[in-house]
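As you look at this complex, bear in mind that one protein chain is not there, while each of the others sits in place.
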Amino acid sequence: MLYREVGQYKTTYEADHAIFPLLQDRVGIIVILALAFLVVPFTASEFVLNSMLIPILIFALAAIGLNLLTGYAGLISLGTGGFMGVGAYGCYKLAIAFPQVNILIPILVSGFFSAAVGVLFGLPSLRIKGFYLAVATLAAQFFLSWCFVRVPWLVNYNVSGAIEVPTRTLFGVPITGPNATAVTRYLVVLAIVVAMTWLASNLVHGRIGRMWMAVRDMDIAAELIGIRLYRTKLLAFAVSSFYAGVAGAMLVFLWLGASEADSFDINASFLVLFMVIIGGLGSLLGSYLGSVLILGLPIVLRTLPSSLGLPVNSATVEHLQFMIVGALIIFFLIVEPNGLARLWQIGKQKLRVWPFPY
Amino acid sequence: MNLLYQIFIDPFVQMGTAPDLLVQTLWEGLVGGVLYALIALGFVLIFKASGVFNFAQGIMVVFAAMSLVSLHAVGIPAFLALALTFAIMLALAWGVERLVLRPLVNQPDIILFMATFGLTYFLIGFGELVFGGEPKVMITDQLYLPRGAYDIKMLGGFVSLQKIDIAAAVIASLMVATLAVFFQKTRIGRALRAVADSHRAALSVGISLEQIWVIVWFAAGIVAIATGIMWGARSQVEFSLQIIALKALPVLILGGFTSIPGAIVGGVIIGVGEKLGEFYWGPLLGSGIESWLAYMIALVFLLFRPQGLFGEKIIERV
Partner (left out) sequence: MRAPSGEVLAGQVLLSVENVSLSFGGVKAIRDVSFDIRKGEIRAIIGPNGAGKTSLLNVINGFYQPQEGRITFRGETREKMRPYAAASGGIARTFQNVALFKGMSALDNIMTGRSLKMRRSFFWQLLRHGPALAEEVEHRRRVEEIIDFLEINAIRRVQVGRLPYGLQKRVELGRALAMEPDLLLLDEPMAGMNMEEKEDMSRFILDVNNHYGTTIALIEHDMGVVMDLSNRVLVLDYGRKIADGTPDEVKADRAVIDAYLGVAHR
């Protein structure tokens, strides 16, 4: 009864093409955004911001990127970690080279570096499909991982082999570096992620989203309709890697404050892929849900037993984490291959007709 | 100019001036290739017979090795432990069929592929929980596997062939031959190939999918045990070993996903290519290039022959 759409008629095609056609959805989004921007900064603890909200947002962005490539365009990629790394190191080089430029610019420009690398490793997609393309992206991942460790130029020949994030400010307030508070970093991340989600949403609801889905569903038919397969696939690689790159840059500059050589290895690629699978392939909401679940799980596993009075050591927690994530993947693939996002949709359907069963 | 010399001339000069080193490197590459081929074999078995790309093959290798070593560590004699490990792998095959494959029958291959990711992670966590995460030593002596090496004088120097490596090559060849015959000549082998082509069609001619899958995954489990023993004998038994399974992918690309002999050929090509590249060109680029060299080789190959050396050319029909 709460969620009924009866009475909400659309009289123009513009209105029908709105992204949130239902009033309840529009209200819901505004409420969530208001909470995120106005309430959370004042009420959330440093721990919650640093260990949960900031990384969840950053990985959600990376998951959106991968979702565009794998969920919408149907191109499997195991190279997300590497592309995130390109963004991080690119941002670092830019930030050091142009210290007077507002840090937001290197963060966003580094996305273009990632996009270029993504397109480079996407070039084989003209001739290679499916599993084989996944292997090509693995080649990218391993090669890039090796570069991050072996190319000292990337870290400005720093002896430790890691990036140390310099302090940069925005409107006089430090947003990167040791002096940046969790709240300021959270707000910057939130703003960037919300804006880029909006752009992604625009893309997938229009001509480009349809082209990607056509290529995913039946590329032969898509080609015979006049869709240029190669350009469409490369565009997917470019946009997806752009998102991954920005996420990587934010990971280092706005969350960790430093980089480790294995922040962007094959495990990162798998992490993001699992977020996309569990959250729902082909769903932007799913990218968020997947991120929440995958990143929230270790925290729940760590804090829940102790709050219930059961002692659990951290190694066991990690083992359990692997087991649960693995089991969840299998579970979701069996029960709901479209992930949490579909479950959410089904829930909304039920709300529409509640209290009736159908 | 100097760079061109370094890339195109110098390595070959080095090969020529120390031919015994070249032979040693080639042998190391061959051995590495045989071991990759063993892992690839497990992939091919499952893919050929069920159409599933079993990403979890690597962790199955580690799991098998871990079981064997841990059983022995609690006092069970070596060959009994081996038999018990067989039983464990059979149980694993049965479990996977019941809990993962059966519910996902008729789903597109990509879903099954992703399910094996989940299986991998689950087994990593479960294995570490049960066996503990520290590296262990393979029980080579107790299994009567040879130790030591043959040192052969040749080409002005020494070439050292580890006996365990020779044993590995022999065992791998035997497995390949047996499996190739099995698939081509026996009734069950034909049924396995039918299932790989189409689940539905196989069901409709009365092939019991469940039995087939258990058989296949158990066979892959046996290959995993052999692989685990060989790999474990050369280094230690530890969970990070499972990432080596990813190396099997370039092998499969070269050899084709469904060809048993292709696994060996692909394995050897990758193994040798990798070792030569690492030894002679590695110093140029920095160490550690073996982490990606195999993939680059495979990638270049894919560009020219998307179906691999032995794979079937796919003709798309509309």
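Order of writing sets the labels: A and B. Residues in every chain begin at 1.
Definition applied: contacts are C-beta pairs under 8 Å (C-beta built on N, C-alpha and C of every residue); 3 or more make two chains touch, one makes a residue touch a chain.
Since the model is a prediction, treat every value here as computed from it, not as a measurement.
Across A:Ile225, A:Val300, A:Ala315 or A:Ile346, the single residue that touches the chain missing here is A:Ile225.
Annotation: of A:Leu69, A:Leu108, A:Val155 or A:Leu235, A:Leu235 touches the absent chain (contact as defined above).
Within the full complex, the residue among A:Arg150, A:His205, A:Arg302 or A:Lys350 touching the omitted chain is A:His205.
Taking the whole complex into account, subunit A touches the unshown chain at residues 12-14, 16-17, 199, 202-203, 205-208, 210-211, 213-214, 216-218, 220-228, 235, 282.
Keep this in mind: only the chains that are shown with their structure count from here on.
Taken together, the subunit A residues at the contact with subunit B in this complex read 76, 124, 127-132, 135-136, 138-139, 142-143, 145-146, 149-150, 220-221, 266, 270, 273-274, 277, 315-316, 318-330, 333-334, 337.
The residues of subunit B lying in touch with subunit A in their complex are 53, 99-100, 103-104, 107, 110-111, 113-115, 117-126, 128-129, 133, 243, 246, 249-250, 253, 257, 286-289, 291-292, 295-296, 298-299, 302-303, 306, 316, 318.
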